[in-house]
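The other protein chains are all here in position, but one chain of the complex has been omitted.
Right after this comes chain A.
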């Protein structure tokens, strides 16, 4: 009987915020729309009468607690029915759904889930975020007012709610009579419901407000990123204006042209033709390039491979950064990296310096900066000078020089083993590879 009552919509109390309503935002525009739909799909499985979470009415002292389930029951259902790795993941999902108000603890304003015998209830669909939209402050005022007019301990206002009510009374002092009347009207309707039904509906209404007017300090999940809020509140002009004083648009197109659909299409066609003039590389081939890039750089990826020098963020020692800036006594690994690409070479100040010296020899006097200023020569350099540099005796001797310096030496280094941060001091001799 309680479930049937839940289905009876309480929507008459809160304005429907459909497309074209006061806040001008249809539900599909809400950036969380897809997330809501996914949570609701999971919720429907949870609420299934046969295969869902076990919901029951609990007898306690002289009263009944209708339509509840425990946190433990919920988490164990999730472990069995959802593809979660562990309890942490299940709790994370449960807390996510609770913070949006899809389920709530019956005795707490804070919308979180615990994996224990605490009781929770499901929210009625008309209060789901995807259906209820953003309520007004007048609605909240009516709600709080109604609570104070009923002599029930469970309806007593929390401190923050009392403060909210005081603020609302100031805000709406001129129409408070109207608010009072609405509250009275709602109480009248509520009185007609049966006791257990009222308990359930009261808690659901409270949970709705816990989402939209959360306890101070709690996350407000109805907050929208301001970029998205702007996106949806904009009235889109029929013609888009690109006001860029002093600038120019993509060549061949002027502001006026863009208003002309034929011009727009011509530009589109031009773009497609250019694309069709270039080749496509097969996915199998490009996939190969990612694996080989990874293999080449894996030793330099601190998230994957423990690094030779201790990570400054972990050992509180900035030695690594000082070492990377030096121009002397370069480790072999660093010089080897210059062969990966011209960008790696030029990124390293020591690399720029050495390559600059090479170019000076080649082009007698021209310096690196001169080449870099003109991008055409840069391309030439990429294909020609860079390759010659890598093949040059100058580079090879330099690379061997670093090898020679480090072979046979013993050095003491702090090594951070894998990701468990086990510190071990190791004597090791750098091998020549």
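FYI, a contact is a pair of C-beta atoms (placed from the backbone, for glycine too) under 8 Å apart; a residue touches a chain by one contact, two chains touch by 3 or more; residues count from 1.
In the analysis below, contacts and distances are computed from a predicted model.
The chain that is not shown carries the UniProt protein name "Guanine nucleotide-binding protein subunit beta", picked from "Guanine nucleotide-binding protein subunit beta", "Methionine aminopeptidase", "Basigin isoform X1" or "Protein transport protein SEC23".
For the options A:63, A:137 or A:289, the residue in contact with the chain missing from this view is A:289. Here one chain is not drawn; of A:65, A:84 or A:394, the residue touching it is A:84. Checked against the full complex, the candidates A:96, A:215 or A:394 give a single residue touching the omitted chain, namely A:96. Where chain A meets the missing chain, the touching residues are 31-32, 34-35, 38-39, 82-84, 89, 92-93, 96, 219, 223, 225-228, 230-231, 234, 240-251, 253, 258, 261-262, 265-266, 268-269, 271-276, 280-284, 286-291, 293-294, 296-298, 300-304, 307, 311-314, 318, 320-321, 324, 343, 419, 421.
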